[in-house]
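What follows is an incomplete set of chains from the complex, kept in their original frame.
By written order: A and B. Residues from 1 in each chain.
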Amino acid sequence: MNQELTYEAAYTELQQIAEEIENETVSVDVLAEKVKRASVLIEFCQQKLRATEVEVNNIIKQMENKPGA
Amino acid sequence: MTAFETIKLSALTGKIQQALSNVFGEETFWVVADVTNHAFYAQKGYHYFDLVEKDTNSSAIVAKVAAVAWGNGSIRIREFEYVTGQQFKNDIHVLVKVSVNYHQVHGLQITLLDIDTSFTIGMLEQQKQQTLLRLLAECSDYIRKVGDRYVTRNNQLSLPAVIQKLAVITSGNSAGFQDFRHTLEHNRFAYAFQVDTYFTVVQGESKAELVQQRLIDVYNSGVAYDAVVIIRGGGAQTDFLLFDTFLLGRAVAKFPIPIITGIGHQKNETITDMMAHSPVKTPTKAAELIIAHNKAFEDGVSALQHTILIRAQQLFSSHYQALSQLNAAVINQTRTILQGQREMLHDYHNVVSHGSRSVLQHHQRELLTLSGAILARPRAVIAGKQNDLVNMTANIRSFNRLYMQNRRGQLAHYDTLFKLMSPVNILKRGFAIVYAGDKIINSALPVAAGSPITVRLHDASLEATVTAKTPHDESGTDI
């Protein structure tokens, strides 16, 4: 599933989990499970962000190295 | 040989000279006239020409005089040309200050001392206004006047984002064109341009048709030019009248590619400038305008680049922050939930332990109250019953006493009654009982006079005979 997971989808799911936990609508029975999932999603998002950042920074560096800019 | 007197020609011309000098002397005249047969000797700075007056109807020459300008007059003419932009030449209408001279060799001569520039400017301005009115009248499809400005098809066109492909109409290798080209090619941004030249003679009003033809050539070339640049070749200041012509004004106004003019004049802008997309003063300024235009575009691109880079980085930081906040929210809230549940369980624990004790205590109290009620009451009940019994005894005794009294009273009543009724007691009170024979009589009816009767009193009986009988009235017996 993670192969097809997008940042948007992961973030949306994360927000839902955060909201559920915030509103205390999550049961103790599934709390650990939800927190686990949140941790997976956060890590996924962070990795995705870092990867994107690196990619974007590379593009920016290339642009800055060109004399015309 | 003839005998009449002769004089030398020089004596005659001397007399003419004398006569004219006597009449005109040093007097000068402001004369309005047209110029013809003009010739200019640049080396000497001499102008030779004729001043003529034409009949306003037939154009036939009604007066003509040869004139010359040199020295100050020639200088005034140069100034005139510079100020008006009008070349001193044939067929111009001028106001000139002249003196009348007679030269023994050259004959009658008018010397131009001064030329009135404002007269000619006024004339030219009048012509220009007429041309503009004509343009508005005849080309209303693509020329309108809005306030002081002329709105034309050409100046309503928008310049492309970048001006790179140019058609330049100019006189070949004129100084202006060289300036233009140099400025373009040596721009400090290294912008590349493609410049196609359309050479023409840009001098003299009559060349307006040529310029128009070059515009048509540009159009027919099929090249998608970004703009057309019209540059005057430079040099003399007297080439402007071409740009005030109706022909060129119309062609520029109507032209479908934006036209930049760099005519290089000092005075009021020409009709061509008014009709063009972007008029500037000089060819160099035209080139600078184009470079600035492209630079503005590149600046725009650079600004967007800057925005995109900054925003992309901001986007990352805001996403990092959002993630971090979510992470913190999940962690904190999870701990809060667990803590909350722990407290709730603790509360329930307290409720159950205290509550159950309190339930028991409550029942204990209730039981005590109830048993107290049950135990206290029987004694009171018994005491009450005992009281009832005592009352009962007392009642019976008092009831009995009353009972006895009543009975005794009854008996006493009868005792009295019978004592009163006893016959012995009646006789004692003076009553008597009358017997007729053995019978007690209670009526005189059966007793006749002379009958024997016995009268019994309480202490003895008397034997008697009835002597008389008198009946009583009813009322009289009521004792």
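List of remarks:
Quick note on the criterion: a residue touches a chain if its C-beta (ideal position, glycine included) is under 8 Å from a C-beta of that chain, and two chains touch if they have at least 3 such contacts.
Only a predicted model underlies this, so the values are computations on that prediction, with no experimental measurement involved.
Whole-complex chain count, expressed with the shown labels: A x6, B x1.
Quick note on the criterion: only the chains that are shown with their structure count from here on.
Put simply, the C-alpha centre of chain A and that of chain B have 40 angstrom between them. Contact residues on chain A toward chain B in their complex (touch as defined above): 11, 14-15, 17-18, 21-22, 24, 26, 28, 31, 35, 38-39, 42, 45-46, 49, 52-53, 56, 60, 63, 69.
In the complex of the two chains, the chain B residues touching chain A come out as 302, 305, 309, 312-313, 316, 319-320, 322-323, 326-327, 329-330, 333-334, 337-338, 340-341.
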